[in-house]
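What you see is the complex with one protein chain gone and the rest in place.
Here is chain A:
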Amino acid sequence: MSLENSERRKFIGASFSAVAAVGGFFSLVAMKKTWDPLPSVKAAGFTTVDLSPLKEGELHQITWRKKPIFILKKTADMKADDNRDVIVDGARYTVCIGLCTHLGCIPSYKSGQFICACHGGIFDISGNAVFGPPPRGLDIPPFKIDGTKLVLGETSPEFEKLVKKA
């Protein structure tokens, strides 16, 4: 074959590039999706918790999506926080994901505060960041109120309202 026919070679080169680009793009899509959480992982993403047996002022901890969730029924002398409190059946609750918003350690509950030992972040009783490196208050998990029960993993108008304020 002669090399003078470079126009044809250019055309073949361009066609190959086009095919390779399409193939490459779909390979990347497939790889991205392979790394996504599996359906079984996603399906296990809902947890229902009954709030009626909870005692006031005692921290209750459950697990949702393998993350610790703090639930605290506020006593009358604990400061109310309309931006963050979840109100169920007339009682105020602090409901938040128990992972420091800085780097994800679990803060410990000490005398009305959540204190993260690793880098010294402090959150108040409602989960607001009050000191240290955490960029925001403890995250509120998506929830739905169902009587005295709280369904975690599903959003609701109440949740949307809190997210907007917090």
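Some notes on this structure:
Everything below uses one rule, namely that a contact is a pair of C-beta atoms (placed from the backbone, for glycine too) under 8 Å apart; a residue touches a chain by one contact, two chains touch by 3 or more; residues count from 1.
Heads up, the rule we're going with is that contacts and distances are computed from a predicted model.
Between the names "2-hydroxyglutaryl-CoA dehydratase, D-component", "Aldehyde:ferredoxin oxidoreductase, tungsten-containing", "Cytochrome b" or "Branched-chain amino acid transport system substrate-binding protein", the one given in UniProt for the chain missing from this structure view is "Cytochrome b". Touching the chain that is not shown, out of A:Val49, A:Cys118 or A:Leu162: A:Cys118 (per the contact rule at the top).
Taking the complete complex into account, A:Leu103 is the one of A:Leu103, A:Val130 or A:Val163 that touches the chain left out.
Chain A residues in contact with the hidden partner, per the touch definition given at the top, are 32, 35-38, 41, 45, 61, 63, 65-68, 101-106, 117-120, 132-135.
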